[in-house]
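Notes follow once the structure below has been shown.
Omission of a single protein chain aside, the complex is shown with its protein chains in their original locations.
So, subunit A:
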Amino acid sequence: MKRIITLVVQNRSGVLNRVTGLMQKRQFNIESISVGRTEQEGISKMTFVVDVEDHRKLEQLTKQLNKQIDVIKVTDLSDKAVVARELALIKVVSNAQVRGEIQSIIEPFRAIVIDMSRDSLSIQVTGKPEKIEALIELLRPYGIKDIARTGLTAFARGQQPQVAELTHYSLLK
């Protein structure tokens, strides 16, 4: 099962190495990582999408992460209502003939063209991972030259709905 796990960490050299090293040692498969600073000086936030077998493994993962001295807080967002986004840059083969066609494909995705050359277009898209997947699939027939994705970044929504079943709020189920 895929889980979104965020870490609040002290921004010291080697922290990312420590965290990814522990996941490697304990055989957790990382699907994506994104790291960036937070509003507080010296504090960074990491967002991981991790594939874990079961709840016991998951518990072990969060406990091991919590054990790290520089890790201040570990949150498993998977069962919460979250705001989660990924950014992707997609360079797609295009010439004057198909440019308009591509433009019409990307519009419903609220993606934009950020670079253009004689034979290619670079498109920026943000959103949930499945939205990005969908766009990539639509663009694939034109010929994709390059893709750069940031990995998911996420936090909990300001208000958590008071419902027992949160599945449809979750991105990953």
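Points worth noting:
Convention: contacts are C-beta pairs under 8 Å (C-beta built on N, C-alpha and C of every residue); 3 or more make two chains touch, one makes a residue touch a chain; residues count from 1.
Just so we're on the same page, contacts and distances are computed from a predicted model.
From the set "Cobalamin synthesis protein P47K", "Acetolactate synthase", "Multiple sugar transport system permease protein" or "CO/xanthine dehydrogenase FAD-binding subunit", the protein name that UniProt assigns to the chain left out of the figure is "Acetolactate synthase". From the set A:R37, A:K67 or A:R140, the residue in touch with the chain omitted from the display is A:K67, counting the whole complex. The hidden chain makes contact, of the residues A:Q10, A:N29, A:N95 or A:Q160, with A:Q10. Subunit A meets the missing chain through residues 8-10, 13-14, 17-18, 21-22, 25, 40-43, 56, 59-60, 63-64, 66-73.
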